[in-house]
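Other chains of the complex are left out, but the ones given are in their true place.
A, B and C are the chain letters, set down in written order, and residue numbers restart from 1 in every chain.
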Amino acid sequence: MKLVVINPNSTRSMTDKIVASARAVAAPDTEVEGRTAHGAPASIEGHFDEVMSAAHLLREVQAARDADAIVVACFDDPAIGACREVATGPVIGICEAAVKAASMIATSFSIVTTLPRSVPVIEELVRKYGLDHQCRRVRSAAIPVLALEEPGSNARQQVRAEILRAIEEDRCEAVVLGCAGMSDLTEWLSAETGIPVIDGVTVATKLAEALVGAGLKTSKIGAYATPNQK
Amino acid sequence: MKLVVINPNSTRSMTDKIVASARAVAAPDTEVEGRTAHGAPASIEGHFDEVMSAAHLLREVQAARDADAIVVACFDDPAIGACREVATGPVIGICEAAVKAASMIATSFSIVTTLPRSVPVIEELVRKYGLDHQCRRVRSAAIPVLALEEPGSNARQQVRAEILRAIEEDRCEAVVLGCAGMSDLTEWLSAETGIPVIDGVTVATKLAEALVGAGLKTSKIGAYATPNQK
Amino acid sequence: MKLVVINPNSTRSMTDKIVASARAVAAPDTEVEGRTAHGAPASIEGHFDEVMSAAHLLREVQAARDADAIVVACFDDPAIGACREVATGPVIGICEAAVKAASMIATSFSIVTTLPRSVPVIEELVRKYGLDHQCRRVRSAAIPVLALEEPGSNARQQVRAEILRAIEEDRCEAVVLGCAGMSDLTEWLSAETGIPVIDGVTVATKLAEALVGAGLKTSKIGAYATPNQK
C-alpha cells in the first residue's frame, strides 16, 4: 500500500523527521511518501497558523490521489474533515491516533505539547474525540515548535522534565507527545522516564495500515462525501 | 461602533442579504460594513468548502482592522478561533450566537439547515458549545445553499415544512435557522409556524454590539493571543 | 426599550450599585429601572436565602409588566424559570449572561465569588448551562456578600488576590465576578490583574438589549408558558 504522510507546515526538516518516524515502523510492503505543505507557515502554533496551512495541506491531499491512506502530521489535527471529503482512503490525524491508542493501553494519560497556546486547542480536540475522561491534563513544555529542530537547544530536556512532572502530579499511566516534531524523541523519553510514551506519527502510520488492511474507507454517504461541485 | 459582517463565501447576493439583516437590527450608532470572501467557494457545504474559504475570510478580518467587532456569517462557524487571534475586538459566529440566544429563551430548540451533509458539522458545533442537552435535533430541509438565492425555487417552502416537522416530532420550544442564507425568511417563518424562529445573523449582530458595549474584548493571554511571528 | 433590573435581595445600596452598573453601559434609548425585592433577605448566601427571596423577586417581575426585558441581578440566578413564565420579554440571570459571554471571548475562565458555600451552587449552574468544560474553577474570596458594601472593608483586596491566584493556578484566560455586589470593581480589577474581568450585571444588561433588539421573546409553547390558572 501507499501511505502519504503530510506535514502541514512548510519546514522541510520536520517533514524528513516525520517520514523517518513513519518509515521506521511501516510494514515492508508500505511505501511511505512524505509531502510538505509548501506555502504554509513554518510551524503551526495556534488557530491562525492552522488556517494558513489548511489549503496547502488540502492541495497535497488532492495531489496524492494514488494514496491508500493519508496521515496528517500535526497534533492540532488541522482540516481533517476536509481531507476526508477529498480523499477516498482513510485519513488520520496524529492527535486522534495517539489518544485513541493511549486509551487502549492505559486507563489514563497526559499530553505534553510545545507552547501554552496549544494547550486549549488540544483540550478541545480530546473532548471532541470523547476521551476527556481518560486525559488527566494537557501540559506545555513552554518551547516553540521549531526549537525542536535546533540541534543545540535544550528543548528535549524540557520535554523530559515536563513528562516527569506529569508522572508525579497527574497520576497518569501513559504520556502522549503533543507535537509531530517530538517523534524522534519517543524512545529516549520512554527510557528516561519509565512510562509508555506515545508518538502520534508512529501510531497514525500503523493505524492507517490497519484501517486499509481491514478494508475500511472513509464513509462517503454523509459529512465526508466528496465536496459538492459548484 | 463599527461592525464588520463577513460572508465567508463569494456569493455577493448573499452578502447583501446578510448585511440587510444586520442593518435591520443594528443600533443607530452602529456602522455595519459587509465584506465578501472573494476567492472563496460560492457556498459553504461541508468541511472542504470551509477550508477553501478560511484564508479568504481571514484576509477580510485582517483588512477590517478598524472594526470594533466582527460577525462571521456562515452557520458552520468557520475559522472562528483564527479570526479571534487576528482581531482585537470580539468575533462571533452565527451558530454560536444563535444557539446561545436560543438557550436563554427556551429550554430546547431544533436547528433546520440546508443540506444533509451539514447536519453532522452542526451537531459537532452544538456539542462543542456545550448545548447538546438543549438541542433536540439538527434537521436538513434537503436544499442546496444557493437555492435560497433563486427567486423561483421552493426552498423557503421546504424550510417551512421542516420547521413544522420539528415542532411536531421534536417537542422543541424554538427553532434555529441553520444557514445565513435564510436570514431574510425569519419573520415569515415565525409567523407561519407560530414558534420563535432564531436567525444567527440577527442575533450575532446584536451580541457583537452587546459585547462591545460591555467593554469586552477577546482575551489575548491564551489560545486567542495574536499569532506568533515566524 | 425599558429594562428592569431586579436586585433579589433587600439591600438598597446594592440595588443602587447594580443600577449604576447597568446604566453605565445601557444604550441611550434604554430606560433602566431598578427594583429591590423588599421583604427578601439582605443578601443571598445559599439556597435558603434564594428561596426566601424568590417570591419577592417574582412580585417585582409581575409589577414590571411594561418591561421589555428583565435582568435578575444575583449570581445564583434565582427563580429564572419562574420569571420567564411570568414575563413576556427575555429574562436574563447574571451568571448565565456572564459565563456565556466569557465563553465567546476566551477558551477558559474561572469564577471568583464571595462565600465558600456559594461555590457548589455556582458549579451546578455552570454545569446546567453546559459550560463546565470551559470553567477551570469556581473560587471563593471568603468574604460575606455585604462586606462588599462596607467602605472600610478589605473585601476588594481579597477579590483581587483571589483573581491573581486564579491566573496563576488555573491557567484561565478570563475571570468572571461571581456576585452582583462586585460590579463596581470590574474596571479596577481588570486593570490590577491584566486579565479580562467579566461582570454579570454589565453583560446581562447588554444581552437583554441584544435579545430585545433581535426581536426575541421567551418561548411560550413549553416550559416557560404563562403559569396555569388554578
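Throughout what follows, a residue touches a chain if its C-beta (ideal position, glycine included) is under 8 Å from a C-beta of that chain, and two chains touch if they have at least 3 such contacts.
Remember, predicted model here, so these are calculated numbers, not experimental data.
Colleague: Starting from the 3 chains in place, I would like the total count of identical chains in the complete complex.
Modeller: My count of identical chains over the entire file-defined complex is 6.
Here, only the chains that are shown with their structure count from here on.
Colleague: Using C-alpha centres only, name the chain that sits farthest from chain C.
Modeller: Between chain C and every other chain, the largest centroid distance is to A.
Colleague: Any idea which chain sits dead centre by C-alpha averages?
Modeller: B
Colleague: What's the distance between the Cα centroids of chain A and chain C, rounded to whole Å?
Modeller: 42
Colleague: Of all residues in chain B, which are in touch with two or more distinct other chains?
Modeller: 84, 222-224
Colleague: Enumerate the contact residues on chain C facing chain B in the complex.
Modeller: That would be residues 25, 27, 84, 90, 92, 96, 100-101, 103-108, 129-134, 171, 173-174, 187, 194-196, 198, 202-203, 205-207, 209-211, 213-219, 221-224 of chain C.
Colleague: Across the complex, what residues on chain A touch chain B?
Modeller: On the chain A side, the touching residues are 41-43, 45-52, 54-55, 58, 79, 81-82, 84-86, 115-117, 119-121, 124, 127-128, 144, 222-225, 227-228, 230.
Colleague: Provide the residue numbers of chain A that touch chain C in the complex, in ascending order.
Modeller: Residues 116, 119-120, 123-124, 127, 132.
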